[in-house]
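Structure below; questions to follow.
Apart from one protein chain that is not included, each protein chain of the complex appears where it belongs.
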Amino acid sequence: MIRVTIYNEFYHERKDNLAHDIYPEGIHTTLKKALEGQDISVDTVTLDDIDELTCERLAKTDVLIWWGHCKHNDVPDEVAVRVQQAVLKGMGAIFLHSAHHSKPFKLLMGTPCNLCWRENGDYELLWVCDPSHPIAQGIDRFVKLDHEEVYSEPFTVPDPDKLVFISSFQGGEVFRAGCCYQRQNGKIFYFQPGHETYPTYHNKDIIRIIKNAVYWAAPIFRADKLEAVEVKKPLGE
Amino acid sequence: MIRVTIYNEFYHERKDNLAHDIYPEGIHTTLKKALEGQDISVDTVTLDDIDELTCERLAKTDVLIWWGHCKHNDVPDEVAVRVQQAVLKGMGAIFLHSAHHSKPFKLLMGTPCNLCWRENGDYELLWVCDPSHPIAQGIDRFVKLDHEEVYSEPFTVPDPDKLVFISSFQGGEVFRAGCCYQRQNGKIFYFQPGHETYPTYHNKDIIRIIKNAVYWAAPIFRADKLEAVEVKKPLGE
Amino acid sequence: MIRVTIYNEFYHERKDNLAHDIYPEGIHTTLKKALEGQDISVDTVTLDDIDELTCERLAKTDVLIWWGHCKHNDVPDEVAVRVQQAVLKGMGAIFLHSAHHSKPFKLLMGTPCNLCWRENGDYELLWVCDPSHPIAQGIDRFVKLDHEEVYSEPFTVPDPDKLVFISSFQGGEVFRAGCCYQRQNGKIFYFQPGHETYPTYHNKDIIRIIKNAVYWAAPIFRADKLEAVEVKKPLGE
Partner (left out) sequence: MIRVTIYNEFYHERKDNLAHDIYPEGIHTTLKKALEGQDISVDTVTLDDIDELTCERLAKTDVLIWWGHCKHNDVPDEVAVRVQQAVLKGMGAIFLHSAHHSKPFKLLMGTPCNLCWRENGDYELLWVCDPSHPIAQGIDRFVKLDHEEVYSEPFTVPDPDKLVFISSFQGGEVFRAGCCYQRQNGKIFYFQPGHETYPTYHNKDIIRIIKNAVYWAAPIFRADKLEAVEVKKPLGE
């Protein structure tokens, strides 16, 4: 059983009619219902109860999914560091859409994770670069999303260990939309689709990709602590 | 002085009116005139005289530029192996457009280097992913080409060491259009634009990119031979 | 059930007393016995019957393990190309020890895969760089082999997608001993230990690593053919 925790700031869905209509119980609840199953259990946390993201809870989380947008700064620094540490020990992490600017993602990347963007209701085509990658299984050559927020290059992240998806938008922009990283023992997947005013997380291909990413990111090895080790003697003594 | 050799199969420009009108003296001649300068000298070779691509000539070439399309199979296997060996020793190589299917590129990559394509006169937007890369210097956020052949993912090459450009096309396709590789001592740049029926190599940004790539690929180290070395004794004896 | 095929040239074990004493039935038989189990089935092929490595057989092989040393040139070119194509379609491949110079490995890498070597009975220490990698599971900080052939850098392969093991030898040499690659749909693991005159494949840690690599390399996606695709019309028409 893979234990998933979904963090959602849960702001737009309560303040904005458009977002509310699409995700009346919040993006986290939509994702929870879509991902839960025989071998995946899901808990959720929102900004209101973010202090529940304790070290203990993170130690019992196999894969953390993070959605945040305009409330990144309200996430306490300690929580961001805890998430970073949990990933380094081995917890998987999936950062969705505007979580490129979330504190834990930026801590793990070491870069500003900036991009260019605009919101004009463009369609998006999400292309598979590597059909053999676990996260692309079950997906055709591309997924069409009728409307998404436009993100475009340059995306100031470290070069991904593996680029699985590249997107184009109606206006011609391109974006590295599905990027895999490993940081110490933890696997990280950044995935661009999911603006709060479009029904992206009701799309079955998008859910399939996120579910694939959960399996991919689940740890096979976790460290208890992150410490440098002094080895007093030469080998063999 | 960087010594460039341009290989062009020089077929379309003599058989096809459209290509002839754009490149009356051949793509190689257009590129030669555009690249020659104070610190770059250029020689050219075509399929007619491909046997001139001897080991000696390749040893005196700093960067080889390769354009080929429908005559890949007429390139003798020995020539392809010679080019591969020269790159491994340290010669730079730039493979343009349909040279993704040229024999030396496929030998160096070890993969089929396939892609999807169509020809409908779409426009292309060539985006810079890394504005700090030497090959992207002097280029704005993107270059627009009014018409190009559409190439799209998946592009079955090994993951590039560095991805500098990603392109989108009018129909929505995406392609890793500018890919850097190192193979032993040699630097390799694959660059997608340049279909023979469009005036791509008359575009000053495209020329700027190819010229940047020449400087980038020029070797600082070359091996005389490619041999495994038996070291008879332990270190220090 | 993962279907493994082991190729061994099976020369030294019949001609050389030392190798014969350690592997009386051949390295392939030792590996077969060590790897077979509940979810791994193993077949073997030697140079004598290498023509049995047909496209059909490779299509039914999930992971091919290759051991060769002084008979690389006796492997027919067609067989090498068949193996390369099978990997590109999705078959996993593990190249052991001197298989760095085997024809299929060199075809897949595109480089000479040279190294420096000497044979003085040095001990080897095989170090884990990434304890979280699937191929390193169950292995301590390092594995000590009392005697191995010394391989040392530079190893003229493309930079691995992932470096799992680095070895040092008694004389002070270092070598990238465990290297992961992906080429199109296939996963490739190069693993250095295994000289025919030392009982390396009787070491349980070495077997554990090879078994881990079998699980890691087994395909989840295979292509039927390797062809470029012309897409006649723009998307949506």
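By letter and in written order, the chains are A, B and C; residue numbering begins at 1 in each of them.
Everything that follows uses one rule, which is that contacts are C-beta pairs under 8 Å (C-beta built on N, C-alpha and C of every residue); 3 or more make two chains touch, one makes a residue touch a chain.
Every value quoted in this text rests on a predicted model; they were computed, and no experiment measured them.
Chemist: List the neighbours, among the chains on screen, of the chain that has been left out.
Modeler: A, B, C
Chemist: Please pick, from A:109, A:163 or A:177, the residue that touches the omitted chain in the full complex.
Modeler: Spelled out, the listed residue whose C-beta touches the missing chain is A:109.
Chemist: Kindly note down the residues of chain A that lie in touch with the hidden chain.
Modeler: That gives, for chain A, the contact residues 84, 88, 101, 107-112, 114-118, 120, 122, 150, 152, 156, 158-159, 161, 170-173, 181-184, 226-236.
Chemist: By the contact criterion defined above, which parts of chain C meet the unshown chain? Give residue numbers in ascending order.
Modeler: Touching the chain left out of view, chain C contributes residues 116, 125, 127-131, 141-142, 152-155, 159, 162-163, 166-168, 170, 172-174, 176.
Chemist: If the hidden chain were put back, which residues of chain B would touch it?
Modeler: Contact residues on chain B toward the absent chain are 90, 125, 130-132, 134, 137, 142, 161-162, 182, 184-186, 219-221, 223, 235.
Keep in mind that, in the parts below, only the chains that are shown with their structure count from here on.
Chemist: Building nodes from the protein chains and edges from chain pairs that touch, which of line, ring, star, complete or other describes the result?
Modeler: Per interface graph, the chains form a complete graph.
Chemist: For chain B and chain C, what's the span in angstrom between their mean Cα positions?
Modeler: Here chain B and chain C have centroids separated by 32 Å.
Chemist: Which residues of chain B are in contact with two or more other chains?
Modeler: Those would be 116, 152, 159, 170, 172-173.
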